[in-house]
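Before I ask anything, let me first share the structure, which is written out below as structure tokens.
For this view, one protein chain was removed and the others were kept in their places.
Now for subunit A:
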Amino acid sequence: MMDEETELSLTTAQIVQRLKGTNLHSQIERQAKECLHRPEIKLESLKEDVRNFLKDSGWERKLQNAVYRELHVQPPPGHPTAPPEHTKEPLAYMRKAQASWEKRILKSLNSMCTELGVPLARKRPAVEQKELTSKWNEMGTDEPDLSSFRPVYAPKDFLEVLISLRNPNHDSSEEASAKSHWGLIRVPLCVRDIAQMKEAYSELSLTSGQLGIDDLTHVPPDLFESEHVRIGKKVVIGQESAAAQQYSRQGCPTGLRADLWACILNSTNEPEDIMYYEQLKAGVIHHDLLVDKLIYKDVKLTASNDDYYFVFEDYLYQVLLCFSRDTAVLDHFTYNSATPPKSYIQGRVGVEEFAVVYPPNGVIPFHGFSMYVAPLCFLYNEPSKLYQVFREMYVRYFFRLHSISSSASGIVSLCLQFERLLQSQMPQLFYHLREIGAQPLRIAFKWMVRAFSGYLSTDQLLLLWDRILGYDSLEILAVLAAAVFAFRAENLMEVSSLATAEAVLADLSTLKVMPLIQIFLFATVI
């Protein structure tokens, strides 16, 4: 509610401050200094000439992309008197719910440590370090006994917390709540309805071409496809994040996807990024964390059992173990409602100089976490690049799927949006499922928490994630979840229990996501 000018200058100051310490800043500075020797740089028009040089040599575009990233990832500057926790999450009861959920996770981790008599973190002895270094590329061959370790929580536990979420200031007396909403989520967040979604997702409408839809539109599909690929190549050459993002809304061609996504996320994989990755690797080799066991177990339980992903097992360990050591991830806690767990080394409890974050990136993995990485393995075979893209996806999107917040892309909003969409479009189906005790969210929740990874076939999943990146929002997950129910409505109307409903929706691997989303949003008669 500040006036525009103040807000703009605050945003500018914030971005300048953030970019100052980066490598890009020093590189541009060096380039600007070096170009002074060039003949085309004149003293009388120094500023203009240097600026033109940076523009022509492509540095301006890199700066643009970096600014674009900051604008997308960092929250806009809030009101000057607002405390930091307000930026994390504006609603007090949401913050409280998140805090008590975190406490539960910490308790569970602590008790696992005590029961099993293992430390949360320790330095590896030299022999062990050597051993790990030598088998870095084949960690999957190791079969340690992890039967006593259990995942800290599963999506099901998290859903129970979301269902019990209440706004203490909301009138939840029987008549008020029962009349309008049949779903499980009871918080009055603002979510978009079909009409608003149609407007926001206009590029997905029936009249525009889509990758991932084979049927005939008024443009013959192969004509659209070859034209779309041609433009895609241009976008890749242009290397502009904003253009790549807009392009991704209609889907990325398989051959260009890796480059386009990296461009959208501004993951450049410079030599220093590779060095940074090596530094993280050293962190893994030096220290042994309890979290590693959880990651190990999770990969074994999920990706290794998956027909599409089991081949990437070793990649997954590498990326996830490095991720847990990456303190750069801590930055995202300024806008994530979650707070990283804290501990004190050498038993110096309460002494700030001995306070550390655990794990170093502040993120405790849960059952299914590795599925956020698995699909990316299809796109990038260089670990450092794969790592960079995953980290960026996490700090932009995935963290929202397991923290309690009021964000429009947050899991609470997605659940509510899913329920609202389904109730308004398919009231009979919703009513039937509710009557037989098969609340739709109980089935759809696991899909959304994992952004459908592991449920769809990979080509379909990547087409879906194209749209997440393109629209910079996770809302499409709620739409797809509702569309799946609509698609199976006939069968679901026949079922008489939660188990049979789950059976009807057990296999999504044959679904084509784009036609489902398109029909649900644009072709359903209201």
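A few notes on this one:
Throughout what follows, a residue touches a chain if its C-beta (ideal position, glycine included) is under 8 Å from a C-beta of that chain, and two chains touch if they have at least 3 such contacts; residues count from 1.
Quick note on the criterion: contacts and distances are computed from a predicted model.
The protein name that UniProt records for the chain not on display, among "Cytoplasmic tRNA 2-thiolation protein 1", "Nicolin-1", "Elongin-C" or "TBC1 domain family member 19", is "Nicolin-1". Checked against the hidden chain, the listed residues A:Val356, A:Met493, A:Ala506 or A:Ala523 yield one contact partner: A:Val356.
Which of A:Arg325, A:His367 or A:His432 touches the hidden chain is settled by the complete complex: it is A:Arg325.
Of the candidate positions A:Gly140, A:Pro253 or A:Pro341, contact with the unshown chain belongs to A:Pro341. Screening A:His72, A:His86 or A:Lys300 against the full complex identifies A:His86 as the residue touching the chain left out. Against the chain not displayed here, subunit A makes contact via residues 1-3, 17-18, 20-22, 25, 78-82, 86, 90-92, 103, 106, 109-110, 113-114, 119-123, 167-171, 176, 187-190, 276, 279-280, 283, 287, 325-328, 341-347, 349, 353-354, 356-358, 360, 406.
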